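Starting off with a structure, shown below.
The other protein chains are all here in position, but one chain of the complex has been omitted.
Labels run A, B and C following the written order; every chain starts at residue 1.
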Amino acid sequence: MERKIGPLQEKIYSVIFKFDTPAGKAFDIALLVTIVASVLVVMLESIPRLDKYHDVFYVLEWIFTIFFTIEYFLRIYCVYKPKKYIFSFYGIIDLLAILPTYLSLVIASSSYLLIIRALRLLRVFRIFKLAQFLKESTVILKALRASSRRIMVFLFFILLMVTVFGSIMYLVEGTTNKEEFDSIPRAIYWAIVTLTTVGYGDISPNTSIGQFLAAIVMILGYAVIAVPTGIVSSEMVKAGREMQNIKIVRCDKCKNEEHDKDASFCKCCGRPLDES
Amino acid sequence: MERKIGPLQEKIYSVIFKFDTPAGKAFDIALLVTIVASVLVVMLESIPRLDKYHDVFYVLEWIFTIFFTIEYFLRIYCVYKPKKYIFSFYGIIDLLAILPTYLSLVIASSSYLLIIRALRLLRVFRIFKLAQFLKESTVILKALRASSRRIMVFLFFILLMVTVFGSIMYLVEGTTNKEEFDSIPRAIYWAIVTLTTVGYGDISPNTSIGQFLAAIVMILGYAVIAVPTGIVSSEMVKAGREMQNIKIVRCDKCKNEEHDKDASFCKCCGRPLDES
Amino acid sequence: MERKIGPLQEKIYSVIFKFDTPAGKAFDIALLVTIVASVLVVMLESIPRLDKYHDVFYVLEWIFTIFFTIEYFLRIYCVYKPKKYIFSFYGIIDLLAILPTYLSLVIASSSYLLIIRALRLLRVFRIFKLAQFLKESTVILKALRASSRRIMVFLFFILLMVTVFGSIMYLVEGTTNKEEFDSIPRAIYWAIVTLTTVGYGDISPNTSIGQFLAAIVMILGYAVIAVPTGIVSSEMVKAGREMQNIKIVRCDKCKNEEHDKDASFCKCCGRPLDES
Partner (left out) sequence: MERKIGPLQEKIYSVIFKFDTPAGKAFDIALLVTIVASVLVVMLESIPRLDKYHDVFYVLEWIFTIFFTIEYFLRIYCVYKPKKYIFSFYGIIDLLAILPTYLSLVIASSSYLLIIRALRLLRVFRIFKLAQFLKESTVILKALRASSRRIMVFLFFILLMVTVFGSIMYLVEGTTNKEEFDSIPRAIYWAIVTLTTVGYGDISPNTSIGQFLAAIVMILGYAVIAVPTGIVSSEMVKAGREMQNIKIVRCDKCKNEEHDKDASFCKCCGRPLDES
């Protein structure tokens, strides 16, 4: 559903969505500060020692929620294709960032409230918007996307390895160390803790054979880390080279951001590119 | 022993071994789901809390085993060279994936059953078949094979280092910390835990000299990880470049999968390549 | 404020600031030894077992402080632009390296003394001067500066990830494991410990869902390390290539250190380069 855009909508759009005008820049910075502040309030609310300030946090939470709600509806009001925005990644996150506070009104039972608080934490995702300001993230994402299939294969092998080693460990340690290696899933958890070199130490082998196996898993994990590193390194070099011929300018119409270095018009919709 | 392939065998072969026809694809997906399900049953069976469902798991296990048995014999029946399949890597794994359940019938004594369960866990290896579907794994394996000799040298040095440092640590800590560093093999286990940066904390030095030595091992482990990473990184770049001139098509006759980009015939047996 | 430099000042300058004359070299080595010795004294003073030598350490500390004070004022006396030196990075560190000992005289209350000791530890930074002797650090710093923006983006994503995973973990484990996961900030601390593969084990999940989530965080941390590695690797190759056309000679006048390989005059101030 396309629609006509009035002058007011154009103005609001330029403030909320653009970040190359003074007003747009100021709005973006204010928004970022507000998001960080609202995330901090959620964090502080969870600290037992600060229970006495509960009312302050409650009021602040509502102020933030109302601000984000107004912002959300302004976005829908001024955008070219509202439906596209609402169902876009950021549209859904914008909605999820305000819903939990309202839901806490409707559903009063305390046991459910805890689950709602879980959704409220998703407000954290708002910060992801920061990423779009940073040109460099494009290089990183490009390299990750190019190597995503290889990394999938790598992760698949890792999962296979921890399953096999976890199962073997369950058989080796399961009889003498029943409390720590009490089931195959727990043994697999141990294998992940060991292979990734995290090494909590909450579960660790006692028998000689178990320690020998654990040593193999450790050395494997230590050497195998070279694989994803090699994958991303080689792609990073490629992505960095390609980025030299690309410039990041956001097209006003279709929002495409990647253009050839010497382009004056958007290659997707033909609009002139505004590089001021 | 070569043999003539009848039309029925051809059909079964195309379903079980090929994955570019609708029937073959459906069979492969069904097989994968079944394998994952059967692995999950083995895992769930090991959880003490789920002991009450033991009978359900027992029945499911038999259903899976019978299904895999039929599949195994169909594979032998329809394949071009049965002997080659039976003694191939996947042929042996296919057999090992069904044997343990049958062995649990013959050998009744409970103490032996635990060892049989160990073999049953090898069914996990079946999933390795997944790998052959993924083209990207060829690049990874190529890079790993090319750098395997260097990684062997690296692992040899790692083993030397943990032996030497473990032995020294045994001498330093052995007198004051007899419980944790009670023998050289255990001290070597500690050195592996530390050098690979796993760091369980079940064995850790108490004396000042011991902690100083441990600090050296840690920094060594932290810096030395750069070596395998460098090895694989440089090979990964090379392998990625070479893969640009190769296509992955499985030859119907000799199963060779790697061909030049512009090849129309298999370079090993001369059969036309079917790229539909 | 520029000023005339007399022959004595020139001489002191050549001893203190230069390191290509015999006198300058000797002074630099003596200074380095003194700095390391004074850092060692601070360290030894903190060991409870060595409390009986407290008086020795106290006297040594004052000797070092007086030596560094004389050196500091000589630097101001002989330098071309004193203001520039005083407010430079090394000027501030030189001052901070002597202040704490004097402050410990003025402020007598014991509780404050501990905070002053914190400042005294900054004397450690003096050693940073070592770096300027080493040409190779230029390559490393070049690569790090070139990739600093990408590393910022990477760190931003890491912070986002630990915030989100920490919050989810607080909801999952907060009810059953109240002592370890008692607030969101502590849960984020756990997420950092896990994602960076440090894994102290002081906080670790107990529930199955918690362990499943922890496994995801571990594998993420294990794979994501490939990103900064890839960034720095690609920049390191570039920086190393560029360094082949650069020589490190310190200009006497403007202190610029990087010049083209065939340069005979400083490209910043025009002075002839002294490469003896």
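Quick note on the criterion: contacts are C-beta pairs under 8 Å (C-beta built on N, C-alpha and C of every residue); 3 or more make two chains touch, one makes a residue touch a chain.
All of these numbers come straight from a predicted model, not from anything done at the bench.
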item: Where the missing chain makes contact, among the chains that are shown; value: A, B, C
item: Selected residue (touches chain absent from view) among B:Leu31, B:Leu96 or B:Val237; value: B:Val237
item: Selected from C:Cys78, C:Ala97 or C:Ile158 as touching the chain missing from the view; value: C:Ile158
item: Where the unshown chain meets chain A, residue by residue; value: 197-201, 229, 233
item: Touch residues of chain B, complete complex, unshown partner; value: 149-150, 152-154, 156-157, 160, 163-164, 167-168, 170-171, 174-175, 182-185, 188, 194, 197-201, 204, 208, 211-212, 214-215, 218-219, 221-223, 225-227, 229-231, 233-234, 237
item: Residues belonging to chain C that touch the chain removed from view; value: 39, 42-43, 46-48, 114-115, 117-118, 121-122, 124-125, 127-128, 130-131, 134, 136-137, 139-140, 143-144, 151, 154-155, 158, 185-186, 189, 192-193, 195-202, 221, 225, 228-229, 231-233, 235-237, 240
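Following the convention adopted for this analysis, only the chains that are shown with their structure count from here on.
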item: From the options A-C or B-C, the pair that copies A-B, where over half of the contact pairs coincide; value: A-C
item: Euclidean distance of C-alpha centroids - chain B vs chain C, Å; value: 44
item: Residues of chain A engaged with two or more neighbouring chains; value: 154, 185, 188, 197-201, 221, 225, 229, 231, 233, 237
